[in-house]
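Left out: one protein chain. Kept in place: all the others.
In order of appearance the chains are A, B and C, and numbering begins at 1 in each one.
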């Protein structure tokens, strides 16, 4: 079973949660990111999510593997939806199963924080008076930028 | 709708989550406490949960109200199941809906941590070779003990 | 006066019942209830530092003065939820 998936239909939490829970788990932590009806004080109509799909999937799978290793949780599932999403719909689902709840909460939070900064997915916000690409969160230090990050080849020119 | 409920049937997360999510929410965080197949190295068969029911319900409702106030989350639901629970079944469900995820995670974690120390519910663990009441977590400082906590009337004797 | 005393978890097993009615003097406190059960069941004495108490479903201390018809409960450390 894949730990990372990208879908275009509504995300159904229950089967993902049911699939992931095992007899040795003591805690399951679910995070659902939900499309809000407002952004920076403006009323949102709906959102469009797009991804660099093969890279996003790879990044999500890598985050899942890293969470298992860093937080000693037993299993995780990450699902992101693409396409048009209405208010109240779930854009991202993260499920963590763990023997102990502390590790579960830590892993869940790290996964969503890191996903939001590193997985190549973008959203366009539609308002009554137009649409804009959402300001993304800045890439973390570890990811080299197109300009301004140290890079040997460019520096030696 | 009640924020705190005690049930004797299996807990179904999906309707609780669906009921609680609103258009102004950006995040929903679900915690499920699950019956594990082992406790302190022994293989568990099943558990029996019992409660001082009216007091447990009151305490849970009070925790819910406190979480809303302390963490500025929009809504919470706490469900605890009583009676016999099999391995893999959910004993407690905590759902938090919030505009921002940080507050949601903090509230969820505070709720389960505090519930486990203050809500009058007890579990008996059944093993192949007998049954024991689980060692509870010590009551927090704020709750006076039967002996050893300062208490004016007793001290003046 | 009479109060109703409730026992939970390991205490219920020790006392052998879930509740009983206790006859007390006027102005009796929760400490008097504890005194009664300590002398009847010595094992309860060593548990006291870990026990909590409630009167009419609210946490309370041993100094609380009781009234007729009050509901007192002796509460071992709680263990709701699931994992540690």
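Quick notes on this one:
We take it that a contact is a pair of C-beta atoms (placed from the backbone, for glycine too) under 8 Å apart; a residue touches a chain by one contact, two chains touch by 3 or more.
Worth saying up front: this structure is predicted, and the values here are computed from it rather than measured.
From the options A:20, A:51 or A:67, the residue with contact to the chain not on display is A:51. The hidden chain makes contact, of the residues A:13, A:98 or A:118, with A:118. Within the whole complex, the absent chain has one touching residue among A:4, A:20 or A:35, and that is A:35. Residue in contact with the omitted chain (choice from B:36, B:80, B:101 or B:145): B:101. Residues 33-36, 49-52, 54-56, 58, 80, 90-92, 112, 115-124, 133-139, 143-149, 151-154 are the ones on chain A that touch the missing chain.
Rule of thumb we're sticking to: only the chains that are shown with their structure count from here on.
Chain centres here are C-alpha means, and the one lying farthest from chain C is A. Relative to the whole-protein C-alpha centroid, the nearest chain centroid is that of B. Put simply, the C-alpha centre of chain A and that of chain B have 28 angstrom between them. In this assembly, the C-alpha centroid of chain A lies 50 Å from the C-alpha centroid of chain C. Between chain B and chain C, the centres computed from C-alpha atoms are 22 Å apart. Contact with two or more other chains is made by residues 82-83 of chain C. Counting partner chains per residue, chain B shows two or more touched chains at residues 33-34, 36, 90, 112.
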